[in-house]
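Got a structure for you, written out below as structure tokens; questions coming shortly.
Only one protein chain is missing from this complex, and each of the others stays in its spot.
Up next, chain A:
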Amino acid sequence: MTQQRFLRSARITAASLAVGALLLTGCAANQGTTGATGGSSESALLTIPREDMGTFVQNFNPFAPTVNPMVQQAIYESLLIFNPVKGDTTPWLATEWQAADDGKSITFTLRDGVKWSDGKPLVADDVAYTFDLQKKIKGGFEYLETVTADGANKVTFSFNKPWSPALYDLGQLTILPKHIWSALADPGKDANAKPVGTGPYTEVDSFQAQSFVLKKNPNYWQPEKQKIAGIKMLAFAGNDGANLAAANGDVDWAPQYMPNIEKTFISKDKEHRQYWFPATGATINWQLNTTKAPFNDVDVRKALSMAVDRDQVTKIGMSGYAKPADCTGLSGNYETWKNKEVQDNCDWTKLDVDAAGKLLDKAGYAMGADGKRTLKDGKPFEFKISVGASSSDWLSVANVISQNLAEIGVTAKVDSPDWASVVAGYETGDFDSGIVWSANDPSPYKYFNNAMGTASVKPVGTKTFDNYHRFGDAKADALLAEFAVGADETKQRDIANKLQERYNDVAPLVPLFSGPVWGAFNDTRFTGWPTEENPYATLSDRAPTTVLVLTSLEPRK
């Protein structure tokens, strides 16, 4: 997940240092036998570190932007769950859904027999109320006109325009109980210290600033799947502490970044430990500010892209854990959507220094006698790559790119102030180029809309929060509008294919690699983890699929 990007990457340096220290002091220590502290495995708590919260505050309000761990995974549940690795959808609080033929509404049918943890039944009114509250407090869902409960178990969402991306948008919002939340004076600011939810683990127990426990929901709708006694979250102010806990065998799940994981984690107990980093995160892009010359020239964008050695970028910047991007720009999250033809005939995301040079020559950016290229106005071909100073991994990415470009006579300087000023530059359009992550949704709509939809293009000086590179394309707009109507899946896939062709033609930005989703586990105490062979979910503990993991694990007998 790219969420908490700043803090996480700030810690990668620290984590690497820490692991370096561990390696130096010798790794011969305890062979993961200390794992089973805390009684028999039947009553053991599933222990998970949280690496970006030094301490916890007893606040289980899902509207909080930096929400406590497990609030949206173990306490509240959504109507459906999309699994990006397999590309399939599991009905959850809803058993089925039907989109209207005109694409302007969807009706969900709720599951029978679902109860809140206080024993009251889940009804359609809860769903309608949740969306009203969400719109009131956090906004978004601009396309959503009304939400109407039809009896106890049907709820209809009506839109002000045909809008197919809505299904996952609506389906993955966690549902709150109306009878609790409507009684609160200020639901946006309530600490919700004793949450009532439909999830498998809702009961807050022994809350401390450094750890807390969630115990079984006594009224869960699939009690046969609550096989673990409870979840214990531990607070860490950085990856290093969390990694040490994982290496030491004190935690069951390690969903944080670990440098050199084979050596620091796996090698201590090969039988019980595994990791799996599927490339279903967001695509990491190198965005070129297309309001500036020469980045407004598609040949330049493609030539620069061809000069980038993506294998080197992922190896040096991402420890080899990431997967290089291709000409569709889509990350591993959209494997089923990819246009095979575009992929097979891909040229501008493959390393080819000669072709890059020729393309620049042809476009009129000639190489001088000193081995440096000049722009059309005679100025040197020079620009900056802006990356936040704390993200050591992305800094290496930028440095590799800078070295790669030197080979084609282009000078790219890495500029690394604090993230705040980097992002401020992105937002106002006052930057040359930068390393940016993209939207990551079940449907590829948002990715292409942010990459090349004109609606999100703002003039330089006006703040924008997506499409920092400020590229818009009328043809893409038409396709996007058609895609949004949805209705028929074959047709939608056809449009997605055309969008990828268009993307391939105009190269709105330079895709670098698919971000990996970190995850490792130690099955000494619990079995049933998702793996590459059984990818029923990712190993993230912050994804919508996390509840699938929580309801699949069982104590080792």
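To be clear about the criterion, contacts are C-beta pairs under 8 Å (C-beta built on N, C-alpha and C of every residue); 3 or more make two chains touch, one makes a residue touch a chain; residues count from 1.
Operating definition for what follows: contacts and distances are computed from a predicted model.
Trainee: I notice the complex is incomplete. Of the names "Segregation and condensation protein A", "4Fe-4S dicluster domain-containing protein", "Peptide ABC transporter permease" or "2-hydroxyacyl-CoA dehydratase", which is the UniProt protein name for the chain that's not shown?
Mentor: UniProt lists the chain left out of the view as "Peptide ABC transporter permease".
Trainee: Among A:S211, A:T291 or A:Q312, which one is in touch with the chain left out?
Mentor: Only one of A:S211, A:T291 or A:Q312 touches the chain omitted from view, namely A:S211.
Trainee: Of the residues A:R111, A:K178, A:K232 or A:R525, I need the one that contacts the missing chain.
Mentor: Residue touching the chain left out of view: A:K232.
Trainee: Have a look at A:T109, A:N248, A:Q274 or A:T527 and name the one touching the chain we're not showing.
Mentor: For the chain that is not drawn, the touching residue is A:N248.
Trainee: Which is it among A:D190, A:E203 or A:E482 that touches the chain not included here?
Mentor: Missing-chain contact among the listed residues: A:D190.
Trainee: For chain A, which residues reach the chain that was dropped from this view?
Mentor: 1-7, 10, 14, 17-18, 21-22, 25-26, 28-30, 37-38, 54-55, 57, 59, 61, 63-66, 137-140, 142, 188-191, 206, 208-211, 232, 234-238, 240-241, 244-245, 248, 282, 390, 418-421, 423-424, 426-427, 437-441, 456, 463-466
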